[in-house]
Each structure stands twice: as C-alpha cells, then as structure tokens.
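Shown here: the complex without one of its protein chains, the others still in place.
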Amino acid sequence: MNRAFRLLRRRLVGSVPVLLVVVVGSFLLLEAAPGDAVDAYVVSVGGDAGMIEALRQSWGLDASPMTRLAAYLWALLHLDLGHSVAFSRPVLSVVLERLPNTLLLMGCATALSFFLGSALGIVAGARPGSFRDRFLSIGSLALYAIPGFWLALVLTIVFSVELRWLPLSGMETIASGKTGPARALDIARHLVLPVTSLGLIYLALYLRIMRAGMAEVWRMDFALAARARGISRRRIVWRHVARNALLPLVTMLGLQSAAMLGGSVVIESVFSIPGLGRLAQEAVGARDTPLLIGIILVSAVLVVAINLLVDIAYASLDPRVGASEAGA
Amino acid sequence: MRLVRLFRSPEAISGLVILGLLGAMALAAPWLFPRDPLSIAGPPLLRPFQDWALPLGTDRLGRDVVAGLFHGARTSLAVGLAAAAASILVGSVVGTAAGFAGGFVDEVLMRITDAFQTVPGFLLSLALVSVIGPSLGVVVVAIALSSWTGPARIARAEVLSIRERDYVASARVIGMHPVEIALREVLPNALPPVLALSSVIVAAAILTEAALSFLGLGDPNRVTWGGMISEGRAVLRSAPFLSIIPGIALVLAVLGVYLAGEGVVESSAAREGQA
Partner (left out) sequence: MRPLLSIRSLGVHYVSYGSEVHALGDVDLDLQAGERLAIIGESGSGKSTLARAIAGLLPPSVRLDGSVDWPGLGHQAQNGRDIGFVFQDPASSLDPVMSVGDQVAEVAHANLDMEWPAARKLAIELLDRVRLPEPSALATSYPHQLSGGQKQRVAIAAAIAGRPKLLIADEATSALDTIVQAEIVALIRQLVADDGMALLFVSHDIALAVNLADRIAVFRHGRLVEVAATDELISAPQSTYAKALLAAHLGLDTRLEAEP
C-alpha cells in the first residue's frame, strides 16, 4: 500500500504543471474569444455603459494580460470558473449539475467496453489464428470504423422507431413520478442505446489490444514453461496469458478517458442526455465561451483524476510498478 | 517486392480498393455533378431507386443525395488528409525538438503535450471552431490541434534512441550545427514509426470532421457526410435512408483507411522480418 501511496503522491505532483498548462491555454482561448467576462455578465444580468466600465475596473479587465492571468488563476484557486452567459449562473454550479449524468454514461460505457472487450479479446487470443480469432479481429475492425453518432441513429431507428423496445431519448421518463428501483430501471432502459453507441468503438479497441497483447504474451517463455509444468490450457490462458495481457489494457483505460469524454458530447446530443457533453454543445450554440472553457477545465481535472485511479489499479495489478524507486 | 506482398493480403487489397473508389469519387465530383450539391435538384424526400436521374433520392430540401455523397467524399478526404498531415508535421517537429534538445525544453514541451492529452480533443476542437468560427481551414487546425500528441510522443522516443547512434555522433564530431543534425540526420530516421501511425490519425480526423459537421460546426458552404447525417435526423422516422446512406460512406472510408494502413504496416513488418 505504501508503494501505491508513493506512486499516487508522485502522480499528483506531476499533474500540477500539466493542469497549469491547461489553465493558461484556457485563458488564451478566452482572450481570443470576442467579448469578455463583463459582456457576458451584462448580457445575462443587464446594465448600462457606466456600470460596464465600473465592472471592467473592479474585475481588473483593463489591466495587463499577465495581471489578468494571475487574477484568473487566483479565481480558479477559489473554484470560481466565471459566469455563464446562457444560464445566468456561476459556471461551476452549471457544470457540476450536469457532471453526474456524464459520469454515469461514461462509467457504464467503460464497464461495457472493458469487460466485454477484454473477454472477447481473450476468446480471440486464446487460440491465435483460429476461426474465432479471425472472425473477431475482422469484426472488431469493422466495429472500430463506425462513428458513435451514426451508430446511435441507426440503433434508434431499429430499437426505438421500428421495434419500439427502448425510449427514443432523454435520461429518464419525465414526470413519471417513479422512485427507487423503478426509477433506476427506467434510467437503465434510457441508457441502453447511449451506452452501446458510446462504448462499442472502445469495445472494439479493447478487444484488439487484448488480442494483440495475448499474442505477444504467448510468445514469451513463461507461457511455454507453464505448459511444461503441466498447467491446464485453461489456466494458462486465464491466469498467465490474459492476466499479463490485461496490463496494457488497463493503461489504455486511462488514456482513452479523454477521448471518451469527447465522444460523449455527440452521443449526449443525439439522445438529449443533460450531461457535460450536451452542455458543451449548448455553450457553443449560445456562444457562451466562459462556460465552454469551464467544461474543458473540469474535463481536464476529471481526466487527471481518472488517470490517478487507473494508476492505482495498475499498481495493484503489476507488482513491478515502483520497484525501481523502492528506495525513494 | 513490397508492393507484391501488399497485394497478397486480402485486407490490404479491400482497403486499397475502397480508398481508390472514394478517391475517384472525390476527384470526379466536379465533373459528374457540376451543379452546386447544396442546390435543389428535384422534389423533396424522394426515396432511393425511384428516379434514375436521382438514384439515391433527395433530402428534405430536394437536394441530390448522390451528388452530396460525391462532394462529401471531397471534404472528408481533404480534411482527413490535411489534418493528419498537419498533426504529423507538428507532432514530429515538437517531438524531435523535445528529444533532441532535452533538459528544460524537453520538460516544457512534454508538459504541453500532456496537457493536450488531458483535455478531451473533441472538446478542444469544438471550442476552437466555436471561438474562431467554422470554416474548412479552422476545422483542419482544430482537428490537428487535438491529434498531434501521438506523433509527438513517438517521434520523441525515436529521437532519444537515434541520437545516441553512431551517425549522429559522427555528425557532431564533424561540427554539424545541432539544428542541421536534427533535421538532416535524426528526423528522417525517426519518421517511419510516426508514419506507421498515420492511418489511425487519418481515420480519427475523418471521424472528428464528421462529428463536428454533425453538430453543425462544419464549413456551412460545403457538403459533408456528417452534415448530411445530421440533416437526415429531422426526418429520421419517415426517411431513415437520408442518415443511413452517408453513414455507410463514412464507415467505408474509415474502414478503407484502417485496412490499407494495417496492410502497409504488416507488409513492411514482414519485409523487416525477412531481412
């Protein structure tokens, strides 16, 4: 546990400069956007020319860019992400309101793609070159080429429009008055298509990585050594080959979190799920740059957090992690 | 010899055939469909295979779907290739600089790379297009901005291993300028592994462009497959083909890029294995 703790501390310290770069980048984007925070505030709250000048001065917007960047950083440290034009509310509260839906969507899509993808990857990689292997590898390549938003539309046509098995859009039935398990089931039914649309491309990706990883591990001596020791093929596949091939997949899970967050923008917009992604699209539509930047910042923090979790998971799966720095 | 092996793999052949067809579609579009594909060509919502002048029917405004597909191929392939070229160029330059300079420069460049990998690329593209405004050039830049990090990391790793090799050391001994060494000796040798990544980058660029257009952030003056799919959404119940047809073109394009890319990588790996 000590080992994991040291790793965690190192990663946390390492993510500070990265987030700093993200913040500076966000600041530059905000500067590049037409209009400033005062314009945004006045559009949503209202005010006359005199008040605008006063606000500019009190918010320090007439100061030099460096001073403004410092002020921006200072505000961020106090969790002040600015004011949303479209919602007439602080950006952070709008973002936090939408975050849980996106986390639920991403969590389910990750679980689906990771477990099913790795399981199918094991099936394909258990016997390299077999019919099952070739079938799954070509199938996954085809799946990997399907854009999520289009898949979402096709699934909607089939399952919501034609078969009427699943709801067309939304996160849950509005004003249904459902509570407890009934509400959970309702949400689950609403999530089937979005989760599938978002997760399928990653399922294909994880399948391919798992399969390639297994092929690599099969070539290693210890797979042959286990056979020489009379270990059953089943146990070699699951406990030795798959177990080792799982490691790069876990790393991938962290790396793909940013991409999946991006993918959820389109999926949420197709299914009208009130999450972070749809919020981003709304921000674009309303030219609400502070909100958009706020979403980017929160996403970056989220990605850093997910990667930390993945690092901890990895450290518990691979005893070699941190071994070289045991003395540090 | 290498080409022969490339044509032996069924995956590579199908990939190249698909890409060849799409390339031909893109090139032939202005001759086969000289009219503006955004102009009205017939009655609205004509179903496919009804009128041989409009074989795949028309959309909600009466625009020709086939003409849209052909002109859309132009946009998709152009944006995909341009964005991939830009991201490989930027990535290789940044990666080479980081790996070659080392020390503080390397540290700063790599933290910037980390930052770009931490921000969801699609959100970044979205923000950029929304701030500057949608046009083909901005879309290309936006996509490149979110996909240069992969090439940068690989180029840096390659450069780190190459810069210790003999020919670089001898270039140093004869007094070549560091920038000249980086450009003439290191970069060309670091490039092949970066290029092996290009099919994935082109495919991702095509998909990102489609997603941006789907959200209405593509160049409004051009037909794109993503835009056509989005356009068809409004009549999803009555005319699902309007969303399905351009989607199939998109899937085929991406699949073609993957298959051809995989074929090229495999055939060059086989060549190395035999050497």
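Which chain is which? They are A and B, in the order written, and residues in each are numbered from 1.
The rule is simple: a residue touches a chain if its C-beta (ideal position, glycine included) is under 8 Å from a C-beta of that chain, and two chains touch if they have at least 3 such contacts.
What you see is a predicted model; the values in this text were computed from it and never measured.
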Message: Checking the contacts here: which visible chains does the omitted one touch?
response: A
- prompt: Which of A:247, A:286 or A:308 touches the chain that is not shown?
  reply: A:247
Message: Among A:70, A:138, A:182 or A:225, which one touches the chain that has been omitted from the display?
response: A:225
- prompt: Which one touches the absent chain: A:31, A:80, A:97 or A:318?
  reply: A:318
Message: Please output the residues of chain A touching the missing chain, sorted low to high.
response: 220-222, 224-232, 235, 239-240, 243-244, 247, 317-320, 323
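Definition applied: only the chains that are shown with their structure count from here on.
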Message: What's the distance between the Cα centroids of chain A and chain B, rounded to whole Å?
response: 22
- prompt: Considering the complex alone, what residue numbers of chain A touch chain B?
  reply: 17-19, 21-22, 25, 29, 32-33, 138, 141-142, 144-147, 149-150, 153-154, 156-157, 161, 255, 258-259, 261-263, 265-266, 269, 280-281, 283-284, 287, 289, 292-293, 295-296, 299-300, 303-304
Message: If we count contacts the way the header does, which residues on chain B are in touch with chain A in the complex?
response: 11, 111-112, 114-115, 117-124, 126-132, 146, 203, 207, 210-211, 214-215, 217, 229, 232-233, 236-237, 240, 243-244, 247, 250-252, 254-255, 258-259, 262
